[in-house]
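A single protein chain has been omitted from the complex, and every remaining protein chain is retained in its original position.
So, chain A:
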Amino acid sequence: MSAPGFRDRTAVAGVGYTPFSKNSGVSTLTLAARAVLAALEDAGLGPDDVDGLATHRVGDSAAPWLVASALGIREPSWYLDQFGGGSVSHSVVGQAALAVASGIARTVVCYRAINARSEFRMGGTGRAVPVSPEVQYQAPYGFFAPPQQYAMYARAHMLKYGTKEEHFGRLAVTQRANAVKNPRALMRDPITLDDYLSSRWIAEPFRLLDCCLETDGACALVVTTAERARDLRQPAVTISAAAWGGGDSFLSGGRADVTVTAAAELAPRLYAMAGVRPRDIDVAQIYDCFTYSVIVQLEDYGFCGKGEGGPFVADGHTSLDGDLPVNTHGGFLSEGYVHGINHIAEAVSQLRGQAGDRQVPGAEVALSTAQPGYILPATSALILRADR
């Protein structure tokens, strides 16, 4: 399904961050307020310009109406308080773009604010088991945390396609090399494949360095019309496509192959909406809750054949100087984990040409993806374009 009426009509006009840490020392409301104000400042706007706020959360963060109230945004005309984790992260921006494109809202700030290390540990250690019907069949066996879920699919991929632990390791090493060039990244010391292979087991086949960083922090994006974004402070980055959905997971009883994600169903729709093909993507921020989630998405978004994601990474295609630089900020593995939105923010920085030492020269089209749909049977993704 193409959507020329949607394509490039809206834009990301501002990006804001709080610092990333293991202990922010402040509430998620405070984090959200800081990131929202930073994104507005970046755009050259203020709170009085905002008429919409959007977030997603899993019972762990400040609601949009609370953030609006805290910032004295008196008359917001549009809210989105989406339940869900990483898989819906990009649909939040997509829905904000729909609200703007329709005229219901003019300036929407999307944010995600989490204390994912100091309060609600995203990796699952020490927190309550999620409330979901499927969990009853797994939790009694001590199986409920995201690293365990993904490790199960990672091993299935290894068994079926010969994907190796060295492939996971190469991906971790490559992303760390990018983080070395990112002043915002939490982990800036280079690592080697030996460092990877000697890191401790979390849930075999995953080691510590397969797992993203549980992070305290927030990030926000200002979404407005493309026309208006062109008059604001920063170079405009338009939203060429926003797709979400993706069908079922094996837990919904429809998919028998656990090495395929919902991204395989969503990707054709996404590319058609933007009018591009995988080879047109100059830079990709691919959801890396774990090393394996990147490898399977490289396949499911069509950058290599099914089962070839591991060798694709090991051959250097996804390095900063490769033909498809991936997770140029270091990703959730090395920059920090704000549940998806910091991938979109990095894509915007790349398309503005503001990514400093890690800039991909001439980047014009970027893909940014959400958790690819195992834990929830859905995913979401964006294609963004430099407006020049």
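In the analysis below, contacts are C-beta pairs under 8 Å (C-beta built on N, C-alpha and C of every residue); 3 or more make two chains touch, one makes a residue touch a chain; residues count from 1.
Criterion: contacts and distances are computed from a predicted model.
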Hey, which one's the missing chain according to UniProt: "Putative tricarboxylic transport membrane protein", "Helix-turn-helix transcriptional regulator", "Electron transfer flavoprotein subunit beta" or "DNA-binding protein"? "DNA-binding protein"
By the document's definition of touch, the residue of A:G124, A:P235 or A:G307 touching the omitted chain is A:G124
Can you say which of A:K22, A:R106, A:R155 or A:K181 touches the chain missing from this structure? A:R155
Cross-chain touch to the chain not pictured, restricted to A:A116, A:A145 or A:A370, is A:A145
Note that chain A touches the absent chain at residues 123-126, 129, 133-145, 147-148, 151-153, 155-156, 159, 200-205, 248, 250-256, 258
